[in-house]
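A protein chain is absent from this complex, but the other protein chains hold their places.
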Amino acid sequence: MENKTVQILKAKRRALWRQRFMENWRVFMRNPLGRIGMSLLVMFGLMAVCSYIPPMIDPMYHPMTGVDPKVVSSVGPSWQHWLGTDFMGRDIFSQLLAGARVAFLVGVSAAFMSVVLGTAVGMTAGYMGRFTDTALMRLADMIMVLPTLLVVLMLAALFGQLSIWMIVLMIALFRWPGVSRIIRAQTLSLKQRPFIDAARVSGASHLRIIFRHIMPNVLPLAFLYMTFRVTSAIVIEAGLAFLGFGDPGTVSWGMMLQWVWKTGYMFQAPYWLLPPGICISLITLSFYMLGRAMDEVLDPRLRDETQAG
Amino acid sequence: MRKYVLKRLAQVMVILFCILTILFVLFRLAPGDPVTRMVDPEMTPEESQHLIEQLGLDQPIWKQYLIYLKNCSTGEFGYSIHYGEPVAKVIWEKLPNTILLFTTAVLLSAMVGISWGKIAAWRKGKATDLGMTIAALVTHTLFLPWLALLLVWIFAYQLDWFPITGMVSDEVWLDPDAGFFTKAADVLYHMVLPLTTLFLIHFGSYLLVMRSSMLDTLKEDYILLARAKGLTERDIRNKHAAPNAWLPVVTSVGLSLAFSINGGALTETVFSWPGIGRELVFAVSQNDYPLAQASFMLISTVVLLSNVVVDVLYAYLDPRIRY
Amino acid sequence: MRKRGKLVARHYKFACFTCKVAAAALLAVFLLGLAPASQAASNGMLKVGVLQDPKSLNLWLATDAWSSRVLGMIYQPLFVREPKDSKLVPWLAAGEPVYDPGKMTYTLKLRAAKWSDGTDFTAEDVVFTGNMIKEFRIPRQSSKWSFIDKIVAVDKHTVRFELKRPKAIFLTRTLVTPIVQKKQWAKLVAEARKSGKPLSALLRESADHPVGTGPFMLEQWKKGVFVYMKANPYFFGKGQTIEGYKMGPYIKGIIFKVFGTADAAVLALRKGSIDFYWNSIQPGYLKQLQDDPEVKLFVSKKSGLYYLGFNLRKAPFDDMALRQAVATIIDKDFIVKRILGGYGEVLYSVIPPGNTFYYNPDVPKYGHGMSNDQRVKKAYEILKAAGYTWEVPPVNAQGQVQKAKVIRLPDGDPMKEFTILTPPADYDPHRAMSGQLIQEWLRAIGMPAVSRPMAFGALIQKVKGQHDFDCFILGYGKLSLDPGYMRSFFHSRMNKTNGWNMSGYESAAYDAMATESNNAMDPKLRREMIMELQNMVMTAVPYVPLYNPTIIEGVRVDRFTGWVQMLNGIGNIWSFCDIKPK
Partner (left out) sequence: MALLTVENLGIGYQTAKGLLKAVDGVNFSLEPGRSLGLVGESGCGKTTIGMALMGLLPPNGRITEGRIVLDGVEISTLPEDELRKVRWNEVAMIFQAAMNALNPVKRISAQIMEAIQTHRPDMDDDAALLRVEGLFNLVGLPLERLHDFPHQYSGGMKQRAIIAMALALNPKLVIADEPTTALDVIVQDQILKETKQLQSQFNIGIIFISHDISIVADVCHDIGVMYAGQLVESGPAEEVFFNSQHPYTQALVSSFPTLAGPKTKLAPIPGEPPNLTGTIPGCRFCDRCPKDTASCKLDHPKWQQVGPGHHVLCDHC
């Protein structure tokens, strides 16, 4: 009997949740920025998925090691090579597809890690207060003002070539302070709310309060910040690769730009110079648009404004 | 106010000390031994041993740390492996170039971004607003090195309007008749493309921040009061809305400075602009560790100090804040 | 509301106006900038494009290619290599050294040259240079002088070297050391001696006004922009004929323009703002340069050696069969064709073919002229004969090549994953890419190879300092023409921390012959021994020589003529002494 009540309650909550989600989704999709960003991302997602196809058709299309035996230097677009080949006869289109995969991998994983870290630090600082708060926020201030690209460059100088996962880790390690500040502010305001007091009075442990009461309320915000972190992670990785400190075993868009720049084909192979740059810029733009659209979903103040205007 | 500035400067010192210590620790933790990083790898064993002793790399760690701190505090970062000159000398030569390019770019893009953001907010929802917002979004998210390459390809290679790289041309500097203005003009001429790159990337973010801040401000009561007072729309916008909308922009300039510095290094590298960012990239690729470390420290110091400046500026602009 | 629109329009117009003013200002600046450029069309000045500044003007510190480009015009050695056969010919020396086998002394006559400050070049300068190198143990130089007991100035233009033991590199390495002026350096040396760390003090002397005997002297250096050199009126060669070249210089001076990036330099060459781009041009630029009638390309051989090295100290690379199999499986033609864009030659010996006198064309050539399948089959045969087994062999029962899986060593253990260390792609894309390719080829026969680019310093430390590696790809861009390195690279005495024998190859027979060859004063005898040494190395394959790139250099044909092509390109002292304005 009781069980049933619980089930009904749960079902109700789920229904409510679904309704809220659908409403948010509607708001999101009503926003032109959200729509454009989303469709661009779907396109890049498709590219990433399709990147597994070319090497299966022919090892010649492997982005890193496949070369066209008939081509010895960069040639323009043709039927075999839709975007031409690079300096040693590798297919640029396959590289572009593989680059999408790397961009998603780097962007999403670095953003996820930095947001998890930032949320954890922000919640801890906000909830614990006092010395912990001061110490963590001073640390955040310190890391925040460091130019991440140059920091990673510096580490590359010390540790030699960094693998792609090291790069992801480094980006995550140096991009969390922004998130943690926001989350801390949010936590601080949540802490003042009566339901936290109520939970504390009823004997909930700190961990329980953090995980059951505070976290669900800060997660949407954290999620929003993730989209912005994705863009910065992608841009930093691309910048690093462009400067020649990327993971040489990975074909990323930044790496492609570095090749076209360093091998001297820059002035005569627009088919090679343009696509990777357009892709990086577009994927950044789409995540950025997504973030702004989500901003509106999460901040009803902005939503009303768009309705009226 | 003075107390606040002093406090902030003390914080900067502490942060710099932390960074220095972390660099020192990392330097020891990194694979390979520190000596390799300080000594030219292509020497014969006897030669390099000789050099190690002479450079004092055979001391115990704690002593090395003390020496290191002492050197850093006096701005003596040792000798560049590549140039064989004191690192400080190498870097001081590049610093003005970076400051010239970077400050001009930041100021220019802030000025244009802010004034356009003002207009965009004022004309919210109109074609002007839409056009400006889209332009800002697009240029802001362009991949900087690619934009730089593109500008080089179009304006330097195809159209041949501007030099591809560098900061001055030898013709001008070897010409005995060239006066100060000719030389300045030459530098400006070389600066056009890198400046355009940085400008395009940055003005968008200022525009967007200013626009949203301005929209917030326009909802305030004092705007209504100003209108009720019978002020012209232009005065309302420029004398009442803008000075308030400015404030968040100033904060965002400070916070985005670190990010802009990344772009600065990339721009300098693509355009061979002889600045610190390029020197850092170069030092890293040459394994010139002392040089890389010092460039990094200098950049960090500049960023930290600029943040202090921004905070002080904020206090100056906002009378509500007094330290 | 309508009014507001109007007002904004006015403001917008103001913004537009501001933009127009800015654009006009930029245009004005642009015109101003252009004016002096067209005006200062230099006359009789050779403009040379380089990528970087000299790192220093201190001769003993400036070991990089960019510094030596500038300093090579100033500081001159006693002997230089002539263009045709790369033989050593007297330069500051007046003739061949006279050897006294009994006393082990060389006596050398010097030319009556002058320093660029007008003072005489004398035997004292030579003595001073040699003693300084020995005293301070100057890096890279001291090993060439350490076997010399005493240097004596017999008279003003005669110098006598007293050797501790016979040494073949005396003629080939010692005598090509640049000579510095006693007058200028004596002060610096005295200062350096006073400090606690004489060598570093000496290396840190800025020496910004070098005095030399060469055809050009430094006039002005604006860092990051140009180095301006004027013809040296006291140059000893002026008007004389050396090796059939009537010496100039016929040009007023050289301006080295620093570009920073290759694209800028190549464009400058095409636009005519430089006459010569003194660096090897990447294949990507060649097409546009070939189409340009104003530009002429020189393709020259280089004395370079790029190779894959094994760590013979550990399994499985202690097995000669395995090394031979690896040498077989590597498609060197592919590397040269694809990665070097065809601009290079395949190497089969550790001495490049360009070194015609010492090169041995008859060493074992692994995988020479084979197709990919043949290569796999051959490597498979070698490995199978040595006792290696596979889960899935690279060649199936029908003799067809297939993807191999899990190779087992003769003792039955599966081969562990191993790494091929390469320099990072930004340092040298060719080696990094070669590493990638070799990794793939090795995987085709089941070897679990991983190519890992690593910062150059760390790589050297691991390979040379700690001997903690499996394989590596390194190389020498300008390998000395004297084969003295055959001993340093493979002699067991050099198999030590920071020693040159990085692979750890040890063979008593090799050691004996290598030492003997280095002490052999008879070139013919030495040549025979070097031939045999190459054979021994290529049988044991501690190194797999990969390729030797060619140098492609571009000059403009409209203003100057008379470039002298030799090994390592047209950027050589002969060219600069010989080119004439059109």
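By letter and in written order, the chains are A, B and C; residue numbering begins at 1 in each of them.
Criterion: a residue touches a chain if its C-beta (ideal position, glycine included) is under 8 Å from a C-beta of that chain, and two chains touch if they have at least 3 such contacts.
Just so you know, these numbers come straight off a predicted model, no measurement behind them.
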> Which is it among B:A226, B:V249 or B:L266 that touches the chain not included here?
Replying inline: B:A226
>> One chain isn't shown here. Among B:L66, B:I134 or B:L317, which residue touches it?
In response: B:L317
> Taking the entire complex into account, which one of B:S80, B:T141, B:S205 or B:N244 touches the absent chain?
Replying inline: B:N244
> List the chain B residues touching the unshown chain?
Replying inline: 220-222, 224-232, 235, 239-240, 243-244, 317-320
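Here is the rule we use: only the chains that are shown with their structure count from here on.
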>> Per the definition at the top, count C-beta pairs in contact and tell me whether A-C or B-C has more.
In response: B-C
> Cα centroid separation between chain A and chain B, in whole Å?
Replying inline: 24
> How many angstrom lie between the CA centroids of chain B and chain C, rounded to a whole number?
Replying inline: 36
> Residues of chain A touching 2+ other chains?
Replying inline: 156-157, 159-160, 243-245, 261, 266-267
> What positions in chain C touch 2 or more of the other chains?
Replying inline: 263, 267, 424, 426, 455, 458
> Taking the complex as given, what residues does chain C use to touch chain A?
Replying inline: 262-263, 266-267, 281-285, 287-288, 337-339, 341-342, 424-426, 429, 432-433, 436-437, 440, 451-455, 458-459
>> Which residues of chain C touch chain B once you look at their complex with the stated criterion?
In response: 3-4, 7-8, 10-12, 15, 26, 29-30, 32-34, 36-37, 39-40, 42, 55-56, 58, 61-64, 137, 139-140, 142-143, 197-200, 203-204, 206, 220, 222-226, 228, 255, 257-261, 263-264, 267-268, 271, 424, 426-427, 455-458, 460-462, 464-466, 496-500
> In their shared complex, at which residues does chain B touch chain A?
Replying inline: 15, 18-19, 23, 26-27, 30-32, 37, 124-125, 137-138, 140-147, 149-150, 152-153, 157, 215, 255, 257-259, 261-262, 265-266, 269-270, 277, 280-281, 283-285, 287, 289, 292-293, 296, 299-300, 303-304, 307
